[in-house]
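Of the protein chains in this complex, all but one are displayed in their positions.
Showing subunit A:
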Amino acid sequence: MDNEKDILEVRNLEVNFKTYAGDVKAIRNVSFDLRKGETLAIVGESGSGKSVTTRTIMGLNARNADIVNGSIMYKNEDLLKKSDKDMEGIRGQDIAEIFQDPMTSLDPTMRIGRQIAEPLMIHKGMKKEKALAQALEMMKLVGITDAENRINDYPHQFSGGMRQRIVIAIALVNYPEILIADEPTTALDVTIQAQILHLMKELQDKISTSIIFITHDLGVVAGMADRVAVMYAGQIVEYGTVDEIFYNPKHPYTWGLLSSMPTLDTKSDVLPSIPGTPPDLLDPPAGDAFAARNEYALKIDSQRQPPFFKVSDTHYAATWLLHPDAPKVTPPAQIVARQKKFAQMQQELFKQQQQSHRVEEEEEQQ
């Protein structure tokens, strides 16, 4: 491991899918780290390779997936080199996953208590009674009311929000080191979304797990994540802390994503969108994959892939616009507004910190 604080290090991951038409290059040289206790959001539109990345980590890729290159280091061991049997021991024990649709991710014919208890029985070798007792505790922890009476109920007797709580209970029952949440709130309505996100935050503190949060919903990212990686066409194009990505984005694709998200300040009647569609990954373009949809594209974008340029110690973006020789461009108005707001917020935050600091000092004196 390069870094003591890292729990997971993905390096140069390349995954192809073999199809009749040829190899679809779903993941093209993806590297990222997951730190202990943090939430890393991976953001991108459908087909950008978010889910394939997490599936590869879990060892649950479809049969036609071909891992061409890369390593996934967890506790000094490469998960990609592990046998199926070893991966079974890691799944649900060290790395757990929450899926998108709670309406379909529970076994309709098994009592939920048993479903929550199953990981304990598999990994801890617990007897059914003991595992069920612990499952009950877990149900209470995720906020299922009247858990004692509901432990023998079936999934169809629960609402969508409650089912997602059960799925979370299943994932966290073994206190995994890493939790992969693959769009866990996409299928829920907005009020329930907020509850589930709140619950996940709360449990993350209690269980001290690291979360990889997959989503296409930037609104969710803002409240959940510590760091954000933006994916496009099988590559990470920009990553940084959540504030850096939201208020000081550098990649034109991130600009596009953020501009397409209406905010309270949005006055225009037209909701901006990114023109065009993502490239065909059967035959990815030679240069920057986003070039064809990018109004700020330079000539070099269609010829050579941009490397990562450093913005700050935590913030990197793969766009030629950051090259010293690149012409200066002005980002869309909304992004400029964000950057201004960011500066303001930082000032306010600074003032608040000073104030609270003063209050604390006064309290200490008393």
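Heads up, the rule we're going with is that contacts are C-beta pairs under 8 Å (C-beta built on N, C-alpha and C of every residue); 3 or more make two chains touch, one makes a residue touch a chain; residues count from 1.
In this text, contacts and distances are computed from a predicted model.
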| item | value |
| --- | --- |
| Which of "Diguanylate cyclase", "Cytochrome c oxidase subunit 1", "ABC transporter permease" or "NADH-quinone oxidoreductase subunit H" matches, in UniProt, the chain that is not displayed | "ABC transporter permease" |
| Touching residue (missing chain; options A:His123, A:Arg227 or A:Arg338) | A:His123 |
| Which of A:Thr39, A:Thr53 or A:Ser105 contacts the chain that the document leaves out | A:Ser105 |
| Touch residues of subunit A, complete complex, unshown partner | 58, 60, 84-85, 88-93, 96-97, 99-101, 104-110, 118-119, 122-123, 153-154, 156-157, 167, 170-171 |
